[in-house]
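The full complex has more chains than appear here; those shown keep their coordinates.
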Amino acid sequence: MTRLDRIMERMSRSTARGISRRSFFGRATAFGFAAAMPLLPVSRANAAQQPGETGDPQSCDYWRYCAIDGFLCSCCGGSTSSCPPGTEPSPITWVGTCRNPADGKDYVISYNDCCGKSGCGRCMCNRNEGDKPIHQPSGSNDINWCLGTQVGMIYNCSTAVVLGAAD
Amino acid sequence: MKTFTALAALCLATAAPALAQLQPEELKKESLAETMQPHWVWLNDISFDRMLDGRAYLVDADSGQMLGMISSGYGHGILMLAEDGKSFAVPSTFLARGTRGERTDVVTFYKTSDLTPGAEPVIPAKRYNGMPFQSVSPVMPGGRFGLVYNFTPEQSVTVIDMQAQKMVGEYATSGCSLIYPTGPSKFFLICGDGALQSATLDAEGKVTLGKTSKKLFADDDPVTEKGVWTGSQWLFFTYSGKVHVIDHSKDVPAIAKSWSLTTPAEKDWRPGALQAAAYHRGTGRLYVLMHQGGPDTHKDPGTEIWVYDVARQTRIERIALETPALSVAVSQDDKPLLYTTMMGETDLKVRDALTGKLIRKIDGFGPTMTIIQPAPVPAK
């Protein structure tokens, strides 16, 4: 059983069998959020890349986006791992597994939505590698995951955060 | 149009009507027929990049004219069409400051004849938000109750009394998803582990959960959420193109039979899209959006529509599409029309459903149309 399977199973069990919202958030919040330092925005999207990555985070064919569905935050004032100014990350979301072409390894990617402003409208990207139907919510990119945020449910854009290696 | 009639009479009475000076007009409000006509169709638009401004357009596919529209707030889903075609209800979500502030979910009732908002019960602010499917807010056969699927991510259903135009209540669903009605007071839900969960409504609309089936669907070839109701059975489609026919007649849902949309020689063809299939009750024909592609292409648009005789489980026809389509629907009368739309495009394509021939394109809608809803048919 891969790590993704374990994550999916855990998330699926919790969403599929109706655990309380509080405890769901309690677990999901372990993904973590931190305040970013003010930063000049030039090439912010690229600056979010780790060493050991190649490609253009503003392009839909970027490796992390293998199961994304939405506007790329990298085109909207955020990056693959940061929300645009004034938007709030969704604490819960769907996950996928994507292969990093630079090291040939599979990584679990969390597609957290950024929320509280209306749809950014730039760099629409829909890819469905491993995407599940919505009755398997933790693997479905058809759901507006902003529903869990403090600022409400309004969808702005989607990130693609590395959670870790998939195996 | 009294003014027009009067003018026409006046002009007929004069010798040179073309030279008669135009007469002052009165500005009027249009009305529609009391009942949704067989070739009228609703086009739902989620307005993806301006999602606060969801809407649905009512179109007469025969004349090619737009008849009117409704505005329906953030993340527009689908309409809850009364079986008699005289009214409908729309689940909607509003925030006090557009993108911010207190969330209010309502179900707004309209008459077809005037498209004017009427009763508007407030429902729990938990309505599912995302890509819409037909099973997010179906009306039960017989038309007494309508159900709204909730996801917060806790899952539940809100029951609406469609006659009283009031909310009955909200009921937990043990974490299973969506709503597949099988009778006036009976439905099932689909669970993440490949099982189906049965449920019933009592006379007042209160939901009681029944038994859960064993695991019916495989993990490595899951069924999509895009089941199709034939009027008597639900058909579910797997990513690879299997059809599972559900037997809902007993306490526990089961698979009545399974067949495949493709032959082994056609295995690079798969069903896909958003509104993937449509069933015509009179002829027993199933229309499925098909495309060529491998794994993970289950949301790709269809490049052809494959037509099946469901009773015989055989393909009748392949309809090649000029351009790919993400949604397909069929009118239920005996001169059926086949409708397709495509995300990113602005037209409705209208075909003869029996021949597949393109009749007309009606342009200027969208560009993020989702579920096509033809005129409803009463339950048998």
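Which chain is which? They are A and B, in the order written, and residues in each are numbered from 1.
Assume a residue touches a chain if its C-beta (ideal position, glycine included) is under 8 Å from a C-beta of that chain, and two chains touch if they have at least 3 such contacts.
Computed from a prediction, not measured in an experiment: that's the story for all the values here.
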Stoichiometry of the full complex in this file, by chain label: A x2, B x2
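The rule we apply is simple: only the chains that are shown with their structure count from here on.
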Interface residues, chain B side, partner chain A - complex: 48-52, 74-75, 93, 95, 98-101, 103, 128-131, 133, 151-155, 172-178, 190-193, 222-225, 296-299
Complex contact set, residues of chain A against chain B: 12, 15-21, 24, 71, 92, 116-121, 124, 126-137, 142-144, 146-148, 151-155
